[in-house]
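With one protein chain held back, the other chains of the complex are shown just where they sit.
Showing chain A:
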């Protein structure tokens, strides 16, 4: 194998990172890639920087590259050999750091680490050797980074295998004490973690003395390799140790020394140290938590999230044995202050708000895992957390939630006033929706409404007002229908007494059925029917007015004023929900009449069929059966419905829904019949424009499509508004033989520029002279005058491959108006009312095409087309 270049490695690394599994699959299952990687890592021709980035692959994806412990062991061995060969130069210290960290990662994550592994033993002795160079005495400050990496690798080993260094606590402690350079942080974290693990394991074992543990100076506890996950903070409260007074004293001096120096560490390291020591103190019951007292003021005042969190964790662990009632009140006030501190970023403030709802109280009332208010969080304290319209959505909702809880759990005039303010806030959000609020403002308002309904759903007066607001919004913007339906569904799930959901449904129904049916209604009518379909599910809402509304629609359909498939289906969805949710005696007669009207007079055949089917269901089945048949998951075979209504194989609901088709079955082709493989019914092709260059294209309906019949030829009438090429998105809606309805996106239909060319409408009996005259007159009339849309342009064709005459005959024969030797005069009409004139003239080896048009915007399309003609 030859050595790759740095660039080639950089590229490989990028590809690998983008999709590691796919990369390795592409490189075959054997380990050639790994072998190449290891080989090039020891090559001298590769720069240190490239080697560092090559190592990141092993650092981040070790288990993909080394599938089993044996490979892990080999890789670690090879990297250790690599490390040994590198000289102690400061220039190489970065690469050496990486090697140390990578070897540890590979050994741990491939599970190769253990006493029986040579690489593991070598690695550990290397780390301990490096770490023993206290205060840069042997290698000088240039190697300090390597030493820090060694400490960190040792810490990670102790973290993954708790107790590994539990027999050498004294030696770790003495290193921690002696080190004075900034690397002391690494030694401190290593020692404090080893101490915590040793103490917790001692407590778990239940035998052994603390003093022996602290004075331990022996080898490694390899058995710890089996301990992974053994030391979990979750098990803390079940562990305890009661050491002798002298042992406690010894431990206390260790802890005090560590705590006194803690301010020298970075905040994340300090919080780790505090957390480790807190767990030690928690287990050793003879040691008072008051030892942390001296740190508390500093922690209370900090702007750093990790330190503040550490103080909250201390609070949770030690409650009143460390925090007096006064401390507790103070910490809570600080936390409230920080949850709204203008200098802090908002994600952090949200975290503090969340901490307030899980505040570790000295005397907790709740379980702790659910949201709950601390007793001390009074309305007075919380009033500074009122939401405002200027909050970001997350902050606003979090504050609304918290304040609602505060007002709910407290009584008295303050809480009442609070509820009033919260309600005003929700109404103010409604105003932003009614204003020019977009999707975000709408979402925010409905979420706030949901929260409000959840907490205050039992207050009839406020909820009544809220109903009025929602109805008012729907009157202004029918497109809010999906939001309203969603709100009805969600509040119904969470409210103990869904009376409000019912009354909102009723109010919306009242509004909808009273809406005037004036064009243009299609869009809005769809929303109304969606909403009515949802209201139809409410058994507490009388549905007479809904039926009346539907009857009006059917009359309009009968009079030919509406009747597209979509509206028909939406109308029938309302009927379906009525059938399912409203007991027949109440509705039966009227509904049956309506269904019959639809089946007779609705202009769409599919809608008629479905209505007939519902009619059959309604007239043949008792109420109970009807409910069971139509319930989601009700079992019914769709296709055989007309013969036998009950069957057991297919879901009826499936028959009434439109399913996305797994793959497009159809292909629209231009006058080249495609063979459908299946029999399809009621095929509806729907065209959507990608731009506004054309008039909307009406839907096309094909009653039946089958393999045994030739494919039908459909004619599409395209009416350009501007003479440009376009693309039409095509979707097909059809029913298969199984009776299910599918919707499928077909290949878009391309309308190319030459598709819209039309010849000039010339009388057939015109002679050449008149035609030439016409062309010349047109030509001069299209002369650009600088003000209008007329333009002239020039284009050249190479005629080396094809003579000009052949080109013209092949592509422009029907547009050729006049011809002179070497010159062709071509006129093309572009609907709706534009023209392009071409004069093509043969010159040496090329053809010069002069173009004039009365719409300069077509020139780019034209020249693209002319280019294509000769390609």
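To be clear about the criterion, contacts are C-beta pairs under 8 Å (C-beta built on N, C-alpha and C of every residue); 3 or more make two chains touch, one makes a residue touch a chain; residues count from 1.
By definition in this document, contacts and distances are computed from a predicted model.
Missing chain, UniProt protein name, picked from "THO complex subunit 7 homolog", "AP-5 complex subunit mu-1", "Transmembrane protein 50A" or "Pyruvate dehydrogenase E1 component subunit alpha": "AP-5 complex subunit mu-1".
Only one of A:115, A:218, A:237 or A:424 touches the chain withheld from this view, namely A:424.
In the complete assembly, the contact with the undisplayed chain comes from A:155, out of A:155, A:610 or A:835. Shown as candidates are A:75, A:97 or A:504; the residue that touches the absent chain is A:97.
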